[in-house]
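For this depiction, one protein chain was excluded, whereas all remaining protein chains were kept in their positions.
And then chain A:
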Amino acid sequence: MKILASLARGSLIGYTALFFAFIYIPLVLIAVYSFNSNPINMMTWTGFTTDWYAQVLGFKTAISESALYIESTDQLVQAVWNSLMIATSTTTIATVLGTAIAIALYRFDFFGRRFYRVVMFMPMLMPDIVLGIALLIFFVNAGVNLGLTTIIIGQCTFLISYVFIVVSARLAGMDRTLEHASADLGANEWTTFRRVVFPQLLPGIVGGALLAFIISMDDLVITYFIAGVDVTTLPMFIFAMLRRGIKPEINAIAVMMLTFSFVIASLGLYLRSRQK
């Protein structure tokens, strides 16, 4: 029995190690090879360099022009800038609307409330490509010029759902008697919301906002359909690069995006632990 138990324990540890290896080794490899100086075959290590980062960031490097395939750092910077602007706008809109809907559905009982809730979940379950095509057809038929505005509107349609779900979960865990206690102690509804409901909801709102921000920064499929010809976001830019072959600069960009996402996620976790 003792052997069996230790065997089970050993295989559990082994499984866990394999599981994490499966998830993280590709990411670790990207990070490592982003410092590989071999310009032809990324997977063959020839030496350490930070040239790819320098190249991506627009500094002059020792790499010969023929080995490069970022024609213009300006384009990349413009794509990053577009993505950040879109993510900031959509996050703001989705957070305000998603939170408001979550509170309304939690607080008020009205006809069709449960149907409303299902409708709010729908955009998350819908295939991205269908949503993308639907939005494209809608915008074209409505005569809206494709561009930044359509991307922001289009992304909001599903980002609101994410914020709604995160904030709803927080609301569901809230103690209703706290609102009673506040009213009992003389606070009207607005004061109760400001002093009791909102502070408790804040970690959920922040969490929902960070999630919306990362998803917006990351979205390719839906944005691709509704971006038009003039606006390029970072994921679209990377995708376009990939179509011309996998080159070392991709690794550098990927590592920078990864770091950015990691910082945002850590910030979310930190805020959450501090609020608790």
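Assorted remarks:
Here is the rule we use: contacts are C-beta pairs under 8 Å (C-beta built on N, C-alpha and C of every residue); 3 or more make two chains touch, one makes a residue touch a chain; residues count from 1.
Please note the rule applied: contacts and distances are computed from a predicted model.
Taking the options "Spermidine/putrescine import ATP-binding protein PotA", "4Fe-4S dicluster domain-containing protein", "Cytochrome C oxidase subunit IV" or "histidine kinase" in turn, only "Spermidine/putrescine import ATP-binding protein PotA" matches the UniProt protein name of the chain that is not displayed. Of the listed residues A:A104, A:L178 or A:A265, the one in contact with the hidden chain in the full complex is A:L178.
Within the set A:T16, A:T191 or A:S266, the residue that contacts the chain not displayed is A:T191. For chain A, the residues touching the chain absent from view are 175, 177-178, 180-188, 191, 195-196, 199-200, 275.
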